[in-house]
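Yeah, one chain of the complex is gone here, protein chain that is, but the others are all in their spots.
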Amino acid sequence: MRTRSPFTDQFGPAPGSAWRTRWFHIIFGHEDAAGRRFDVLLIIAILGSITVAVMDTVASAHARYGAIFYVFEWAFTVAFTLEYIMRIVVVDRPWRYVRSFFGMVDLLAVLPTWISLIAVGSQYLLVVRALRILRIFRILKLTRYVGEADLLWLTLVRARRKVLVFFCTILTLVLIFGALMYLIEGPEDGFTSIPTSMYWAIVTMTTVGFGDITPKTALGKMVTSLIILIGYSIIAVPTGIFTAELAASMRARRKYLPCARCGQAEHENDASYCRVCGTELPAKEDQH
Amino acid sequence: MRTRSPFTDQFGPAPGSAWRTRWFHIIFGHEDAAGRRFDVLLIIAILGSITVAVMDTVASAHARYGAIFYVFEWAFTVAFTLEYIMRIVVVDRPWRYVRSFFGMVDLLAVLPTWISLIAVGSQYLLVVRALRILRIFRILKLTRYVGEADLLWLTLVRARRKVLVFFCTILTLVLIFGALMYLIEGPEDGFTSIPTSMYWAIVTMTTVGFGDITPKTALGKMVTSLIILIGYSIIAVPTGIFTAELAASMRARRKYLPCARCGQAEHENDASYCRVCGTELPAKEDQH
Amino acid sequence: MRTRSPFTDQFGPAPGSAWRTRWFHIIFGHEDAAGRRFDVLLIIAILGSITVAVMDTVASAHARYGAIFYVFEWAFTVAFTLEYIMRIVVVDRPWRYVRSFFGMVDLLAVLPTWISLIAVGSQYLLVVRALRILRIFRILKLTRYVGEADLLWLTLVRARRKVLVFFCTILTLVLIFGALMYLIEGPEDGFTSIPTSMYWAIVTMTTVGFGDITPKTALGKMVTSLIILIGYSIIAVPTGIFTAELAASMRARRKYLPCARCGQAEHENDASYCRVCGTELPAKEDQH
Partner (left out) sequence: MRTRSPFTDQFGPAPGSAWRTRWFHIIFGHEDAAGRRFDVLLIIAILGSITVAVMDTVASAHARYGAIFYVFEWAFTVAFTLEYIMRIVVVDRPWRYVRSFFGMVDLLAVLPTWISLIAVGSQYLLVVRALRILRIFRILKLTRYVGEADLLWLTLVRARRKVLVFFCTILTLVLIFGALMYLIEGPEDGFTSIPTSMYWAIVTMTTVGFGDITPKTALGKMVTSLIILIGYSIIAVPTGIFTAELAASMRARRKYLPCARCGQAEHENDASYCRVCGTELPAKEDQH
């Protein structure tokens, strides 16, 4: 169902107009010099706008540069709004772009600042600040520019069933051990409820170990040791799943071309002759 | 000995009665629409009963919704009891089901609430609360519905000897380093006994690191660094074991082509002749 | 140099006496019923003696059962001493056994208690307690009884050069980052010296994270984030090394038998005919 990677663009230029085709290649394309220059500019703008949004939350920086941050904020918002409108204008299927993952990300990146104009009032300030942070999602667009993401994405998609089973197991263990520790240690040692104990169990089994809640009784320490050792063994599972799937993905890039004489089926990508009997192989097919 | 996965059902319908066969397929089967609808209903009921049991331990939620939780508690208990009776009635070998892993889980999920009726008295409240938590085990049934669990289970079973050796080594190191740190740091720095030191060694070697007990002396910090580095290298071992076994399990999904003469069923992907008797194999089928 | 695994026994019975051969098979062998019964007895004795030594350090247990622990202590010591003498008597090369790894472990397990008899005086009590803990090393003997240890040991031996390079890199990074954090944070935030900073760097890079020393300044937090991300990537290295080596060890158990007609060299262990061309393969050689 979700086998197509969201990192691949799947749009064409809007037909019937030369400047639209031109601008489509600049905004959506990465092939010619103009398209690459636009990409670099966009990455700089995204990183800049995120830096401004992030630094504005530091109290000392806000006190000193708050006004400058405000100007930059609006400059980036106007620029990203123009970019969003241009994308809709030059693409062949605008509605499909708007509903696509990155179309929605592009919209969410500019919406908060515009909403802050309409929704006036001191009691809304916090909400606006919350919405503004959504702009950070635009950084997801960065991954669009890195080609290797596809292989990793497909590997994750292929391993999704195994990962689901793994997460069900983890959550079951978290539930059982969280309830157990709630019984053993009790509220007076920080295990105030089963949800809190489950939070502790996740923190412990994943080897994070904040130390804000720790067992105090001898039995609690024994059960904790057991929980940790089980969690420690289970860390092997997702790693093993991913490695095996990734290795399979990399192996799958070998050519499947049965030799007419000896039947040797698997060959390297650049092979033209069978390595076992020397017969010429059939022409290389296009393979994804 | 334990090569059969507990996640696979191994029961048939009770013979000689049409409605029993019908209900067996609804309760135990996952093939037709009715069976799948029952599965979804059961999952919702399990998750609901666990949510109620978990939320009831949160003090603020108990104060507000304690009465509603009590009603839900009994509704789920009655429903699960009826389900348990139905399973015994429709299955062909009821006694075997009762003694099976999930048969015992099904019983343990309803028993605590019923016992709370008989065992009256304030001093038993804590015990009843303890028993009630056993219901959480019912979530284990969820894993029954996910098919991929089998491959992971078989991989774990195949690697069990290597994992055992690994755990013996870990425990030996925990014992030695725990005793060593007890000698170096002593009771005044939190290392009050060897069992406590061993708890600390497990927390440290598995990279959990709560921070409730930490070395204070220079020598203690040096030994701790050594312990951590050893534990850090050893983390590679279970991951490596599992990955190698899983890769072997996935490779083992080779061509399934029973040889006409000797019956050898499994062959490598590029095999044209049976490797046991030399007979030519039938043409390669499409394989997923 | 150290390619032979210490987990494999390499001794024969002392010649010229029937009862010595008999006892050699009981003590050193694991084949007949008597040998296996002795093994089980020995494992129980080892675990029991360790439990006594460990529990004796718990203050409350020592106060209550100190006298019983003392009796058990001496019972185990006498039994292990008799076992040690018997091993020397029945083995063909006693001196080689005494100098072997497990020979030394067997001696160190009994020595401390005997020394506590000679070295009288309250000022020696701490030393005696220290020596007594050496008995814990006896648990190492447990690994002798688990066969799979050989494969893991050989894999570790084969990967030792790569592991050495990895540890040098880790220590270099620990040195550089420890010195850097000492400069940035300074003694007032807990980074009192470069050795302490290096201890912190090891605790941090290995994701243990006790939290006894944490960065306070903004720059310190940035550098810490960098250190953690580098350490996080590097965790991949030993795991990858070990997995690749273990997979190679497991693959190496395939038969190398070049086919006389088509030259296909690698076959499964049970293959009698070439899977590519159907030619009969030469007879299977003995291979380890």
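We call the chains A, B and C, going by the order they appear; numbering starts again at 1 in every chain.
Following the convention adopted for this analysis, contacts are C-beta pairs under 8 Å (C-beta built on N, C-alpha and C of every residue); 3 or more make two chains touch, one makes a residue touch a chain.
If you're wondering where the values come from, they're calculated on a predicted model, not measured in any experiment.
Asks: Who does the absent chain touch among those shown?
Replies: Result for the missing chain's touching partners among shown chains: A, B, C.
Asks: Which listed residue, A:26, A:89, A:222 or A:247, touches the chain dropped from view?
Replies: Selected residue, touching the omitted chain: A:247.
Asks: In the complete complex, the non-displayed chain touches which residues of chain B?
Replies: Residue positions of chain B that touch the missing chain: 207-211, 239, 243.
Asks: Would you write out the residues of chain C that touch the absent chain, in ascending order?
Replies: Counting over the whole complex, chain C touches the hidden chain at residues 161-162, 164-166, 168-169, 172, 175-176, 179-180, 182-183, 187, 192-195, 198, 204, 207-211, 214, 218, 221-222, 224-225, 228-229, 231-233, 235-237, 239-241, 243-244, 247-248, 263-266.
Asks: Could you pull out which residues of chain A are in touch with the chain that's been left out?
Replies: 50, 53-55, 57-59, 129-130, 133, 136-137, 139-140, 142-143, 146-149, 151-152, 155, 163, 167, 170, 195-196, 198-199, 202-203, 206-212, 235, 238-239, 241-243, 245-247, 250, 267-268, 270-280
Please note the rule applied: only the chains that are shown with their structure count from here on.
Asks: Ranking chain pairs by how many C-beta pairs touch, which one is first?
Replies: The chain pair sharing the largest number of C-beta contacts is B-C.
Asks: How many angstrom lie between the CA centroids of chain A and chain B, rounded to a whole number?
Replies: 29
Asks: Taking each chain's centre as its mean C-alpha position, how far apart are chain A and chain C in Å?
Replies: 41
Asks: Counting only residues that touch at least two other chains, what does the list for chain A look like?
Replies: Chain A, residues with two or more chain partners: 207-211, 239, 243, 263-264.
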